[in-house]
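Report on the following structure.
All protein chains but one are shown in place.
Order of writing sets the labels: A, B and C. Residues in every chain begin at 1.
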């Protein structure tokens, strides 16, 4: 039994700090580094890569929409060509900065609205996968379990990691319950840890409707902007390891 | 006798077109591709790289200040660390996009105010050189002949190309005459072509004061935003080749 | 019989020029000035206001989404509160600049994706109307004839102008045919002029399906980024005036 714990990092920008990367890095095994379009700037990207490398945490790129004010969370209608190009640009920038730091960039996980739209839209999903393939760097694509994006990665011959969310309720069709629904976001650390265990060991997760649905989880997402994220990460990791699960980044 | 002719390219942005890259590419041997901070966007960068590769023209990156409205031409006070990081980010982005297109990125030439400030300020010059060195990609640094930036490239062990300007008057100290001085910008194509020949064959250029000053020119700059830039490039190239000068990119 | 001819203006940005405002201003009676979010910058806004005032053309504000690269044409999911605030900010900026030039700002017309989304979505439409109402400046709201945005203006007690498009085909339900459909955009100046006449004099327009649908037109839109826009504007104006239609801005 093995699972990766991932969190977003490097989400500060200029004078503005966001998240507690140093604390999160003590518990997660992968980080997704914001690439400068929805968050992050060149100096913050570099510092985050250094920090992650020093903590022995796997580094990935976290490209998003060019929407700084909206933090990349607002749905935008970019065409597949535009999406391919912005992903290629952002991942290339972080890949080069990682190389300059002697760090291997290991994966790509789209951010926010891009992640959600590519999970549902096969054309956008294929565009993201094409961008990653064109870098020819052995990069792994991280995508929502069961999504069009995960499938696009497989179709493109990329190594992929299916992502699940222990702190989010699911719907019967295996997608995430929208945040505005009551019970969609689970905040109790012990409940989240218990769900994480069920996901990893039994491959299933409780839906909002009360039944279980199966889910594959190569990696579990820790939301770094949740208050108490670092504590939550530690609780989940401790629970997983106590149950004999190996918490580590994919090879 | 051999010289490179370089021009900036990919300076459009979103809906806004600038310059006539296709026409310029018929005469120049190197282009400097804007990297998205002062001009260019991911889709334009990619298209420009493709266009240059198809024309057999050498592709370089042209990083600038994060000042889209000012086109990177306004002096800005970034510290050396910030400069190193923005150059590394931008060159990495274009390097990755070039690789995705099967194109080798060959050189880096800073743009506008960054070029001018790094020409004079050894700390900024060293920061630019460090960024290029850290990419470990055999990239050549293009810098004003006789400048602090050229020296920083040499000191860092980088291959360098000294740049001269056939359409700009020089001062007695070997620097460019500021644009606002009368006679600082030369527009007559035949005069510019004659100056190009003198620079390349005799290693000297006429100053605003009327004397000659020596100048090294591995590459001559064609300003793509000058009206008639493509014609000017053709006139210069024709004049150089008629005089037996080999016009080609450095190996 | 009276109609206004409006065109977008001030769509340049920094070093990038777009459109031929000076030529368009000879034929149109209103301009919509880009406010800096999707196009325009403070210096261009001011210059455009001056140019319009000198030409005796009515000046309005043309707020758009914060998407410079996409020219405000990409659908974005902003909430009603965000939309109200970005409209209020942008119109206030242009209103103040117009006052500084001794020019009365007369109307507000949302741009691109914001115009289209507010035409269909009553919540966004109401948000735009609230922003205009809160300025208490007698500003007129310009919106697609028959749209939710026009209705929101009426509901808010604003003076409104219904806009029609002589160079676009309509659908049977009175909305514009999407641009990607064959025949959706009409480029022949004489055909466009004839359609303009039918719209103004008979209150109807031919649909893509071949039947007519009724349309109210207080103002006709001239797309300034169409090649030959200034010529098209002149042809339409000449045809309207030859038919006895008064071409002038609303009082």
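Simple rule for what comes next: a contact is a pair of C-beta atoms (placed from the backbone, for glycine too) under 8 Å apart; a residue touches a chain by one contact, two chains touch by 3 or more.
These figures come from a predicted structure and were not determined experimentally.
> In the complete complex, the chain left out here touches which of the visible ones?
A, B, C
> Among C:21, C:67, C:82 or C:218, exactly one should touch the missing chain; which is it?
C:82
> Based on the whole complex, identify which of B:44, B:78, B:93 or B:158 touches the chain you can't see.
B:78
> On subunit C, where is the contact patch with the chain that was removed from view?
36, 41-43, 45-46, 81-82, 85-86, 88-97, 99-100, 131, 134-136
> On subunit B, what residues meet the omitted chain?
66-67, 69-70, 74-78, 113
> For subunit A, which residues lie in contact with the unshown chain of the complex?
Per the touch rule, subunit A residues meeting the hidden chain are 12-18, 39, 41, 68-71, 225.
Please note the rule applied: only the chains that are shown with their structure count from here on.
> Name the graph shape formed by the protein chains and their touching pairs; answer line, ring, star, complete or other.
Its topology is that of a complete graph.
> Please compute the C-alpha centroid of subunit A, do the same for subunit C, then give the distance between them in whole Å.
So the centre of subunit A lies 42 Å away from the centre of subunit C.
> Could you check subunit C for residues that touch two or more other chains and list them?
69-70
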